[in-house]
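Note that this complex is displayed minus one protein chain, with the remaining chains in position.
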Amino acid sequence: MRTLQSQSTDIYTEYVRDWKEKGGKVLGYACVATPVELIEAAGILPYRIKAFGHPDTELGDAYLARFNCRFCRSCLQLGLDGTYDFLDGLVETNGCDHLRGMFENWQYVKKYDFFHYLKVPHFLREDSLEYFTEEIQLMRQAIAEHFGAEISDDALREAIDAYDEVFAKLKQVYALREKVPPALTGAEVMRLICTGSSMTARDFSALLDEVLSEKEGARVPEYKARLMILGSATDEVDLIADIESTGALIATDALCYGSRSFWSREGESGDPARLLAERYLGNLFCPRMFTEYEKRRDYILETARRAGVEGAIITYNKFCDLHGVEAVSLRMDLEDAGIPVLVLEKDYGSKADTGRIKTRVQAFLERLGK
Amino acid sequence: MAQVEIRPYEGLINRVYEIFSIVDKLPLNMSDEEVEGIMHVLPADLAKTMRAFTIPRIRNTSLKFLGLMKKWLDGAHEAKRVGKKVMLVPFNFPPEIVHSFEGAWPITSEVLSTLGVAALEGQGERYWDYAMGLGLPDFACSANMIEVGSALTESDFAPDAVISDCFASCDINSKTHEFLARYLGIPLLFLEKTVDNSERGIKQYYKYFFRLIEDMEEYLGEKLDEERMRAVVENANRASELFWELWDLHKFAPCPVPNVFSLMVYGVRYTMWGTEEAVQVIRDMVELSKERLARGAYPAEAEVARSLWTYTSYYFDMGGLFNWMEENGITHLGDGLDLIFPQPIDPTSRESMLTGMAEIARNMPMTRQMGASSMSVQWLDDITWASRELDANCCIYCGHHSCKQTWSGASVVRSELMKRAKIPTLILQGDSWIKRMTPISVLQETIEEFVNNVVKKREAPARATG
Partner (left out) sequence: MYYAGIDVGSLTAQAVVINAKGIVAYKSIGVKPHPVQSAKTVVDMLIQEQGINWNEVKFCVSTGYGREQVQAEGLSQDNVSEISCHGMGASWLVPDVRTVIDIGGQDAKVIRVGKGGELVDFVMNDKCAAGTGRFLEVQARTLGLSLDELGTVSFSAERTLELSSRCSIFCETEVLHYLQRGHTKADIAAGVNRAMAERVAALVRRVGLEKEVTMSGGVAKNAAVRAELERMLNVRLIKYDTDSQIVGALGAALMARKMGGGS
């Protein structure tokens, strides 16, 4: 508990401040398709862009429109208002149309010396894997050239191993949250993953050791039902806390600021660049992959079964094209599998909507007979 | 779950087909009295569209265009009847590729939605509502969702497969295609745009393109026949030449090309390109425009604004937009969907023809701009180029609410366009296919204000700057 609570939801954390003060470089990225191992192998801190439900968007709105996802507008806001000025560059991915817009506008205004666009295919096939492998090599080259840091195969392998260690420990954390009774709440886990996404693998791994030993015998307070949450990009720890305040324990998730950021990183190639391509393109579980619905559905159903959830909340930010459409199929399939679903379309970071969200969750619990 | 009752004959394609069968019977050279007589028997929404299409200055050409649409729908029905595969494609997929196959016929979802909006009483709203009832999001693209909504009722003329080449240029359409194919249990064939304008990116795109052709050949059980393809390519090449001729005619002031031709030319592009009939209809548009040029004909006293629409236009009131504009001296030089960049295809060999088609597909609207390395840079380059070519003195971004990618770049494009070419852009908000979002009179008023207060006061035309 102590360790977790000390992890703040600041953007410029003490950890990052220290890193910068020691002369370290930081690269911002947003999407789980970014091979962070590559950044870390160059001795640079990969920082996953977050907004933690930041409600202001005025500066962002001068570039993105109200028809764009508010998560992206909030992140852009923090990019433009100087909060993210500690970044030494950005790595864009085409995670979705809104993210692309966010990166383009951010760079249009801020003009970072280092800005690299990693192009991620939307399907998995040998030809797209080859292309993505080249993309990874190009990113490797770009980082090496700009930061004067050669990225050797050995350094890459080392970084991959370090992340594998983190991922294995995160799975242990999930075992603790998914068991009955759970040792951690959903809000705690999201906070932990967000914290880790602004740290090096080695340091996050050490933090996970602390958390695991602290939490081993812990149990969360009473709750009414075990639910799963899935859907679009959200780092809103407060949202999860609000949901849990109704007695709905978020026992597991399929969010990209959750299990989807680490659960599977399978790959088999001996060549580290190709291996990274396989690890990422082969394991995205994101509706941006337009031909893999069944794979995502199975992942979600397996997660739900493993955690023994009694219902699922599919949440997405208003205007999220990918999850907005995906939610329809998932709702049908989850309900067919006997898992009742609450679809929660919401505005990102909208505190004004908290009461309504809680009412909907409570009514969902009542529908479940809780 | 969805509760809107749709009887079988009420599917969009079926209904539109029946209506076009009637429209198709209208003779050329009708008198005003005859037209007026017909208006009285048509339901209100269709009458409104027909009124827009049969104004005297374009009457015959419009009827020929509508006749072409009927032939296109005939093709789909005939295909179904003889066991060919009907393939649902998006507007940014060159239909001549499908026409090159003996055993396939393209139906284009955005064009079908537009025909539904134009021809059906209540426009396309019932199909949109059906899709919403299933839980699909209200920020989806109506251009696609109206037709898709009808297909989802499973009581309309149904496609056998879906081809999506929206991967990497439009999320909402890619997602909608994926959903539709799964829902109907039909194959999804796809083509990704590498968001990369480098030589490597282009090479990879060609690779994906050739793979799609293989996938189509496999699905259709048919190897592309070189001779058949050549015939299609030759028609496409002729249409391309005529397209550029029409493009050049837009350069005259006042513009001799009627506003609604902006829409009609891509209506042809997205459906029957590669056929002899398409060539004929574009030729008719060119001829009429030439004839108007010779006469110096223009619907208003003076041409006060030459507007280039930077992405889509509005399609729920043709008379209220295209005709109203030109009657008020506002020329519609074209919109983003007219940026089709048709190039001649080398008909020498299968390889040369496929490479030519790949290049065409790579440069189709949306694919080219939104699927570029930068969404705003390519789009801006194209708009800047087109506005100079056509001597536009203003741009209008229609702000179709579901175009999240263009909304992402609209602000940058507007300010850069002002910097580079001194061209002001009006940003509107609305749904291009559904009148519920912003009524046409509100749009008209905003356009009027923009023209009176900004465009008229502008100092120099585009060509004089930059």
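Should a chain be cited, it is by its letter among A and B, assigned in written order, with residues numbered from 1 in that chain.
Operating definition for what follows: contacts are C-beta pairs under 8 Å (C-beta built on N, C-alpha and C of every residue); 3 or more make two chains touch, one makes a residue touch a chain.
Treat the numbers as computed from the prediction; the structure is a model and nothing was measured.
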| item | value |
| --- | --- |
| Absent-chain contact - pick from B:R15, B:H250 or B:K435 | B:K435 |
| Sole residue of B:G67, B:G135 or B:G274 that reaches the chain not shown, by the stated touch rule | B:G135 |
| Which of B:E78, B:E102, B:E121 or B:E445 contacts the chain that the document leaves out | B:E445 |
| On subunit B, residues whose C-beta touches the chain left out of the figure | 1-5, 129, 132-133, 135, 138, 401, 429, 431, 435-442, 445 |
| Residues of subunit A (touch criterion as defined above) contacting the omitted chain | 318, 345-347, 350, 352-353, 355-356, 359-360, 362-363, 366-367 |
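Definition applied: only the chains that are shown with their structure count from here on.
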| item | value |
| --- | --- |
| Whole-Å gap between the CA centroids of subunit A and subunit B | 38 |
| Complex contact set, residues of subunit B against subunit A | 134-137, 139-140, 164, 167-168, 170-172, 174-179, 182-183, 188, 190, 192, 194-196, 200-201, 204, 207-208, 211, 370, 373-376, 399, 401-405, 407-412 |
| Subunit A residues within the subunit B interface of the complex | 62-65, 67-69, 94, 96-98, 100-102, 104-105, 108, 117, 119, 121-123, 127-128, 131, 134, 287-288, 290-291, 293, 318-319, 321-322, 324-329, 331, 343, 345 |
